[in-house]
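Missing here: one protein chain of the complex. Every other protein chain is in place.
Think of it as A, B and C in the order they're written, each chain with its own count starting at 1.
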């Protein structure tokens, strides 16, 4: 399954607004992050510390019931405030 | 020794800006309060909860080295803020 | 350097806040106490605050100096005289490099002010006049 993943902050600067990755059905957040890291190995570390959000909610561990209609985002460590 | 003691808040309303009381030489704060309470027995309770300040500093326990030139004040429980 | 004021003038929250801004501080915590309408079943109409002025100002200096000595900035203002509902009675502000310190010191200052600074409130409630709180 192909997912469009929104990118932000330094990842957006490096990779653009969206990255398209191939993942298994019902992927875990870690599988999505792994697919992004495989496509951008020099950003592996920051991708590793990022979280996945689905439809603007942070995800828990475990398989995610996501399809191509869902809004997926990779959220690097936040630094507001 | 006669002391002029400044009054504030409800004590000022009841007894005026200053009360003059007779106390022993080097009185303790409790002795000053006792002299004021003896002069105003119906205000004994609030006088009991008040503190004595000398020259705009709260006093510790023990004899106070005060004379007629010092500024003595009876400070009822404060309620600013 | 700290700014401390006790007067009958209305408290200008924005002007006091501006005194706390400085490139060296990243966190500004302020506490404002206003005249509240209800305390349980008691309804307040207005409050008169009075102070033993020179001593109250000295006490504020004693509170502010040790916090400033830690590198923060302190701004405290207390209004006296007649205050209506929602009027500001007290402003306590601390600017510090780190926000945890600013929170801690601001709360310490208002807690200690309420115990150690000779200011009194006379509350005119709908049912009675009450001194203190």
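The definition used in the following text is that a residue touches a chain if its C-beta (ideal position, glycine included) is under 8 Å from a C-beta of that chain, and two chains touch if they have at least 3 such contacts.
Worth saying up front: this structure is predicted, and the values here are computed from it rather than measured.
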Considering the complete assembly, the absent chain touches shown chains A, C
The listed residue (A:3, A:21 or A:53) that touches the chain absent from the view is A:53
Across the whole complex, the chain not displayed is touched by chain C residues 13-14, 17, 21-38, 85-86, 97, 99-100, 102-103, 106-107, 110
Residues on chain A facing the left-out chain by the touch rule are 6, 8-10, 12, 53, 56-58, 73, 75-81
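Basically, only the chains that are shown with their structure count from here on.
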Chain A and chain B have mean C-alpha positions lying a whole-number Å distance apart equal to 71
Per the C-alpha means, the centres of chain A and chain C lie apart by a whole-Å value of 48
Chain-centre distance (mean CA atoms) for chain B and chain C, in whole Å, is 26
